[in-house]
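What follows is a set of notes on a single structure, which appears directly below.
With one protein chain withheld, the remaining protein chains of the complex are depicted in position.
The first chain written gets the first letter, and so on, giving A, B and C; residue counts start at 1 in each chain.
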Amino acid sequence: MTDAVDLTCEFLGLRLPNPIILASGVIGTSAALMVRAAREGAGAVTAKSCGPGPRAGHPNPVAVDWGHGVINAIGLSNPGAVAEVALLADAQARLRSLGVPLIASVFGGTVEEFATVARIVSGADPDLIEVNVSCPNVADEFGTPFAASCADAAAVTEAVKVAAVGIPISLKLAPNVPSIGRIAAAVVEAGADAITAINTMPGMVINADAGRPVLSNRVGGLSGPALKPIALRCVAEVASAVEVPIIGTGGVMTGRDAAEMLMAGATAVGVGTAVWYRGVSVLGEIADELCAFLRGSDCAGLGDIRGRIFE
Amino acid sequence: MTDAVDLTCEFLGLRLPNPIILASGVIGTSAALMVRAAREGAGAVTAKSCGPGPRAGHPNPVAVDWGHGVINAIGLSNPGAVAEVALLADAQARLRSLGVPLIASVFGGTVEEFATVARIVSGADPDLIEVNVSCPNVADEFGTPFAASCADAAAVTEAVKVAAVGIPISLKLAPNVPSIGRIAAAVVEAGADAITAINTMPGMVINADAGRPVLSNRVGGLSGPALKPIALRCVAEVASAVEVPIIGTGGVMTGRDAAEMLMAGATAVGVGTAVWYRGVSVLGEIADELCAFLRGSDCAGLGDIRGRIFE
Amino acid sequence: MHRTYTVTEIRDENYRTKTLVLDRALIAKPGQFAMVWLPGVDERPFSIAAASPLTLTVVAVGPFSERLHQLGEGERLWVRGPLGQPFELPAQPSGKRLVMVGGGYGVAPLRFLAREALTANAAVEVCIGARTAADVLLAERLVMDGAVVRVMTEDGSRGGRGLVTAALEAAVLEARPASVYACGPVPMLEAVESRCLAHGLPYQLSWEARMRCGMGLCGTCEVHGRRREGWLACSDGPVSVS
Partner (left out) sequence: MHRTYTVTEIRDENYRTKTLVLDRALIAKPGQFAMVWLPGVDERPFSIAAASPLTLTVVAVGPFSERLHQLGEGERLWVRGPLGQPFELPAQPSGKRLVMVGGGYGVAPLRFLAREALTANAAVEVCIGARTAADVLLAERLVMDGAVVRVMTEDGSRGGRGLVTAALEAAVLEARPASVYACGPVPMLEAVESRCLAHGLPYQLSWEARMRCGMGLCGTCEVHGRRREGWLACSDGPVSVS
């Protein structure tokens, strides 16, 4: 048995107290909530994705638990980049004193919009900018997500990389592609410093008695337990394709799940839907459980299990 | 309340006693098992996919229940088309007397192989040939599945359509594409008579204690409950894109699930993994439950709910 | 996941409030809520007014609540829940004096709580606030349940004249309660909170907020305020325990 387990996580020169990162879109809507996530034990927090202008999102129902996970079509509700940057600056000031990095998240309908939003949110000096090229909930409006094509995803990457002036960027990829490894290779070639894998998987939940889809948007993104094996496979594929660090995200509910994500090649682990199943305190609890798992496996730190499935 | 509910299902001129079809790869490995599936209540049965030559498949483990569904990488074990055609002919002779149509399933590593296999199995006079362009379990060997690209899927369709000389064909599509509707449109344009949606979703299950993927093939296909919302979304997308009948497949465990699949636009409903959860008798049980659901909803037949979400 | 319920009974509570009794139970505690979905219309949070059978008390204030009022017996609605944190009774309620303060539909969940408290032999006093006599909700039913009821109306048309906090003040001065429970509009809750703080009384408040996911994910229902920083009404609440 190892006595001390070190959970600190080096990520692109950042030092996270632990590898558990609050995923984008889950309670990352205000400075107070992001500070709370950090206090409850997150190693870093990601803000809700923001776009060029304010969006109200879709009408209710916007999310349900369908038995093996959650489906949501919030519809990228956000106050727009200009309001967001103030919120992020407030959050960043308070998170710095807690030693917890802040990740901004941006989306757009065109390459130029992505760049504009990234330039604006850079003003809050986030530690990383996540580029949401994969949100399935606005497909009607924006067409196929940028994450579906190597060329589109690379174009967004190049534009955001320039706009972010020195702030590292992570491209958030979608699972509904034939080869996520190929997309990852394209965006890394185009300058991505990291990859976040994965966003939700597009799905539809139908209520047979009502005879219609449950979400007002009809389709939505699947997250939670059902997503985990898809996410692990995607992370392993990305890890085989590129050398950059990966934020492995999808279906992580426990410290054991987080360990699996690290074994598949992730450097840090995103946690979203677990907040529904176990409350906001799940962020610190998963970190504690991961620590216990490492101790029980005679490991001193994350490096001892990271990428283990490739050994 | 309606007294009599009629479950008979017209499919490309075939008359299925009910819309529940045994999905490919599940107990469709022998004439005796396919006859049993029909006796236990399937409205049609699909044989295990066969390719040009015999394949042993992958070493164990080849399948596990991971809590929210099953993952498998059987590896397309099959005796090869020449042996398969004898098995199919035997099955067809016995199924005809039961009034249950037989669906053959074919795969290949090249367009020519698909055509060759289809030509050979046509000898058994199956009622439909399903073209498995989407099996994720042999990707290492055959590269990205044909179902990933409109052009590849269309090329296979054209070749098989010629080889199948008069037997209708259904293209079985994969969920891990940005737009399954586009693929469906391409194969229908190329001559597909029907679409089967969907095959399994590629995933990876890791055992944290063992520090490695559970399947010997590392990655496999996800099926069962976790797949249902993905399948419903895919079926709805295909139904919006093309006019041909759809065999909606993925995560159907109950008659209610089957009703949802029909509401999403399916003409018939494939059932595979439910055989693990509820036994082979599940085929007839789902049909009975669907009947009860229709009766409880004051419907006289499948037409009353088919495509209801589009109303 | 939504379950399908059928309306079995409709009771008029006042000129703009109806109680819908549904066909089966939802295992839930007082203070919890459910998201009610009318397919093709919308989905909104409603307090559980009784759990067995599930009962909702709906004030018609806008499009959704009016659609609920249009439902007839035998018609269906869809329910997801129970959601949120419930009120908590004292560990040994028997003989304890509990004061409840309700405004608007807030009386509905308090009645569910009052009935549980009365069953456990607590002494329950309910202060009901309303604009005018016609708006007073569930007062007779609560009396029949065995609660002491004090009514306040802004125009004095029924009970005392003024805000419901005046009734709370009177109840507290009469005898120190073991705990105060309140549900109603935010200004009422803030007033109740400041009275309880002044008297050093333990209190539980059920907060209102616009809700979307109802699952503690989307952040829509955040309650902003000095005392509740980064607090979500749907998952940390609706009931806050102080």
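Keep in mind that, in the parts below, a residue touches a chain if its C-beta (ideal position, glycine included) is under 8 Å from a C-beta of that chain, and two chains touch if they have at least 3 such contacts.
Since we're looking at a predicted model, the values are computed, not measured.
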Full-assembly contacts of the left-out chain, visible side only, are chains B
Residue in contact with the excluded chain [from B:V64, B:A93 or B:C291]: B:V64
Given that one chain is not shown, which residue among B:V26, B:A192, B:A236 or B:I305 touches it? B:V26
Spell out, residue by residue, where the missing chain touches chain B. 25-30, 32-36, 48, 57, 59-67, 70, 72, 74, 77, 205, 207, 209-212, 214, 216, 272-273, 275-276, 279-280
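One rule holds in what follows: only the chains that are shown with their structure count from here on.
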In contact with chain A and chain B alike are the chains none
Relative to chain B, largest Cα-centroid distance belongs to chain C
By mean Cα position, the chain sitting nearest the middle: A
Intercentroid distance (Cα basis), chain C paired with chain B, Å: 51
Chain A-chain C separation of Cα centroids, rounded to whole Å: 37
Counting only residues that touch at least two other chains, what does the list for chain C look like? none
